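Worksheet: the structure to be examined is printed underneath.
A protein chain is absent from this complex, but the other protein chains hold their places.
Per-chain residue numbering starts at 1, and chain names A and B are given in the order in which the chains are listed.
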Amino acid sequence: MIYKRSRVESILLYTLLIILAVLAIIPFYMMVINSTHTNVEISKSLWLTPGTAIIDNYKIIQGKVNIWRGFMSSAIIAVPSVILSAFFSALTAYGFAKFNFKGKEAFFWVILATMMVPQQLGLIGYYDLCVQLGLIDSFLPLILPTAANAAMVFFVRAYIQSSIPDSLIEAAIIDGAGEFYIFIRIIFPLALPSIGTMSIFTFINKWNDLITPMVLLNSAKKFPMPVVVSNIRGLYETNFGAIYLGVTISVIPILLVVVFFSRSIISGLTVGAVKG
Amino acid sequence: MSFKTKVSSIVVLVAVSLMQVFGAGQQEAAQMSADPAELSGKITVWSFTDEVGGMIEHFNKKYPNIEVEFVVIPNQDEVYLNKLVTTLRSRDNVPDVFTGEAAFFKQFVEAGFWEPISDAPYNAEELVGDLVPYVTDLTRDGNGKMTALSWQATPGAMFYRRSIAKEVLGTDDPGEVSKWTSNIDTYYELGEKIKEKYSGDKFLVSGYTDMSQFIFNQRAEPYVIDNILTVPESLVGYMQLAKDMRDNGVEGGVGTWSPAWFSAMADKSVFSFILPTWGLHYVLKPNAEPEANNGEMEFTGDWGLTVPPAPYSWGGTFAGISRFSEKKDLAWAFVKHIGSDPEFMKFWAEKTGDFVGNLKVVEEIKGDFSDPFLGGQNHYEYFYNEAKKIDVSRIGPWDFQIENAWGDQVELYANGEKTMDEAIDGFIVAIADILPDVNVILEGR
Partner (left out) sequence: MAGRNFTFFKKRGNKGYLFILPFFLVMISFQLYPILYTLKLSTTSPVNLFENKFVGIENYERLLTNEVFLKSIFNTWFIWLMNFIPQIVFALLLAVILYEWQIRGKDAFRTVFFLPNLVTAASIGVLFAVLLDWQHGSLNHILMALKFIIEPINWLSKVSIARGAVAFIQWWQWFGYTTIIVMAGLSSISGELYEAAFIDGASKTQAFFRVTLPLLRPIILYVVITSLIGGLQIFDIPRVLTNGRGAPDNAITTMVLYLYNQAFKNFNVGYASSVAYTLFFMILFFSILSFKLLSGKKQRGGSEL
């Protein structure tokens, strides 16, 4: 804004930021470094510099599991999930944000309530349901429920409420635009920063989900990344070098998604939608 | 209808029924004793490790027309258990064969997840004579019927570093060493000697938790009888022993299965490891001397096998036919093969060095084993003798949970965080969650 910082303030500021940044990166960094060391080296001491065992670790992984197939499966699950949840959450959020109907509050709390039941047990009932629907060992039950993403609805609703004035919508209605048109052409683009932000989280969630695919899928060739990585661990041995490498490989696409989407969100954030 | 027609129709009906009854019986019997090459179809096998994967090739040599789809679901985070239980409860998409581990397979037996195999058409009782008795006993359900088989028996031993023995005792001969290790008090004394000799740099055992295996086996009765849980003397003794070892630096403060436990096998800082049959090949060798294990070097022969303070059995994987399988005949072929077939057992023993569950095979091959890792010692002979001693009448389905709960309190007592009475109270609280209707008392109190 219109404010100059003093030198001292600047230094303090940057120091704080850098300390936090280092703190945020270190465990990450250690994990990546560890994936280049052998198991024995890792258990002996803390490493800060890379080792030479990355190829060996990779060979260990490939000897036990097919990590690239896991990659594919994760993509098959995560990408459609993100698209589904982005569209339907925005739709629902808009409905709650800009329309007044009876029982709106109650409905919204119902949505919130679904987040409050611990998921660990819901899986048992969900499995039962999938058996009855004949959806075991298919990707569908992993993708479809994402259309009802409570947290995303909550967040996008809050964003729409803060940033899109009623006047904009009223103007469009007066101009004769249909509701759906308004949604697609005006609301969705304006809410994009929030949708994009939450979509990243949806992606991460789906990509890292271990238990649900493990229980709902039976074919080894459909297992997504987290399942594949956990299979690297044998019963009697834990080769940490290989495991860390598996985790690192697993994190790379998320990293790419974050960096890539970050840029488009930045432009959304800085352009700033609001006219007073 | 005329009388004649009536009679003939009745005769026909009876004949048809008889044919169905006997014909079907004959068909079944025929299938069970069919030429292996005739059994065909596809079965799914689930396990929590990839061990069974190595058995499929041999199986297919005898049964070339049975296709086996093998899926590994590690039990990390109880996922394997989770998946199995949910699947079986839904009775849908069940695997045909699945395995269970000693820690939880008794729960399977109680729930009836595995098809009882003692009687026809499986007739597993006929195999019992050849197999290690305690293994088959363990699989019996409430009606005394066997429900699973295992390719292995898992009696326990103690492995020690010969170099440390030589320096501390003057000898590395297993017989001499066992005079120190076979009794808990002399074992502790040995620990103090080791500590003295190396000024605290080396330890008797890497962590006191290693000893829990044989300690938990030192009892005559099951833990729970008629809703009363009796804590055996040996468990209370363990609590004190753990604390003494911890306080006096006789043990290294490392937890079993932790990364440091594995590396302690290689760095010569620990005298003994308490491991059973599979521990030698799957745990000790790959971690103590990985290059030699891969064939890149010779083994140093610095290890030996001796008698622990009490006999024990640890682990073991069991395979059974799933109750809701639609291909039980094929599933049985698989289970029977890996659980009893002498040719397979011989092949498996030679391939992995694991101690197999078929006594006849063991008797045949035990003389031939001389392990360079153990300086030429014959571990098979030792395990053969131990296997026959194991009594499993005291094993119950909740042992794993009970022992873990006790272990938690031992840790707190050994750390000095709780007094003995507080620890015992803590145990009682924990049991209330495991077995809510059970009362806890201490033996002799």
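The criterion applied here is as follows: a residue touches a chain if its C-beta (ideal position, glycine included) is under 8 Å from a C-beta of that chain, and two chains touch if they have at least 3 such contacts.
As the structure is a prediction and not an experimental result, all values here were calculated from the model.
Enquirer: If the full complex is used, which shown chains touch the chain that is missing here?
Expert: Touch partners of the hidden chain, whole complex considered, are A, B.
Enquirer: Pick from B:Ala111, B:Leu169, B:Ile365 or B:Ile395: which residue touches the chain that isn't shown?
Expert: Only one listed residue reaches the unshown chain, and that is B:Ala111.
Enquirer: For the chain left out of this view, which of A:Thr15, A:Ser219 or A:Ser262 touches it?
Expert: A:Ser262
Enquirer: Which listed residue (B:Pro36, B:Gly53, B:Pro133 or B:Pro259) would be found touching the missing chain in the intact complex?
Expert: In the full complex, the listed residue that touches the missing chain is B:Pro259.
Enquirer: Tell me which residue among A:Ile54, A:Ile76 or A:Ile124 touches the hidden chain in the full complex.
Expert: Once the missing chain is taken into account, the touching residue is A:Ile124.
Enquirer: What residues on chain B make contact with the chain left out of this view?
Expert: 78, 81-82, 85, 88-89, 107-108, 110-113, 252-254, 258-260, 263, 401, 404, 408, 411-412, 415, 417-418, 426, 429-430, 432-434, 436
Enquirer: Please give every residue of chain A in contact with the chain that is not shown.
Expert: So the residues of chain A touching the missing chain come out as 1-3, 5, 13-14, 17, 20-21, 23-25, 27-28, 30-31, 43, 45-46, 88-89, 91-92, 94-101, 104, 107, 109, 111-126, 128-129, 141, 144-145, 147-148, 151, 153-155, 157-166, 173, 178-180, 183, 193-194, 197, 201, 204, 208, 210, 226, 247, 251, 254-255, 258-259, 262-263, 265-266, 268-270, 272-276.
In this text, only the chains that are shown with their structure count from here on.
Enquirer: Contact residues on chain B for chain A in the complex?
Expert: Where chain B meets chain A, its residues are 44, 48-51, 71-77, 79, 82-83, 86-87, 89-90, 92-93, 257, 259-260, 262-263, 266-267, 278, 282-283, 286-287, 290.
Enquirer: Considering the complex alone, what residue numbers of chain A touch chain B?
Expert: Residues 39-40, 42-44, 64, 123-124, 127-128, 131, 136-137, 210-211, 214-215, 218-220, 230-231, 233-238, 240 of chain A touch chain B in their complex.
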